[in-house]
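The structure under discussion appears below in the form of structure tokens.
Shown here: the complex without one of its protein chains, the others still in place.
Up next, subunit A:
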């Protein structure tokens, strides 16, 4: 995996800007906007990727009866723009512009990149895990 940049005195290290929401076009357009803004401001963008879509089923109780029925299926889409280093002097302005341009229905999260974040991108491999468990037994 790409080297994670660590924080120095004047710049933050590898940061993940996560954009998530139910409406895929809005989420994708907002993440594209963030990427273009970083290019224009001279912030180095390490990667820009998507995380798997999560489906949430909304279940409601029936009026007469105890059974729950499926009311709606909501899909949460997530896009990540990874910045390799952000100058601290530029940080308040950058975050302010992002917040002021945030569309409705979209959540913005800025956090540091960790090893665990990197591992969530991979799919689980059940056969491999089964074999490893067998070896360990």
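Criterion: contacts are C-beta pairs under 8 Å (C-beta built on N, C-alpha and C of every residue); 3 or more make two chains touch, one makes a residue touch a chain; residues count from 1.
One rule holds in what follows: contacts and distances are computed from a predicted model.
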- What protein name does the UniProt record of the undisplayed chain give, "Tubulin delta chain", "Large ribosomal subunit protein mL46", "Pyruvate dehydrogenase E1 component subunit alpha" or "Neuronal-specific septin-3"? "Large ribosomal subunit protein mL46"
- Of the candidates A:41, A:61, A:74 or A:131, the residue in contact with the absent chain is A:41
- Note on the structure: Note that subunit A touches the absent chain at residues 7, 9-10, 12, 15, 41, 88-93, 95-97, 99-104, 110-112
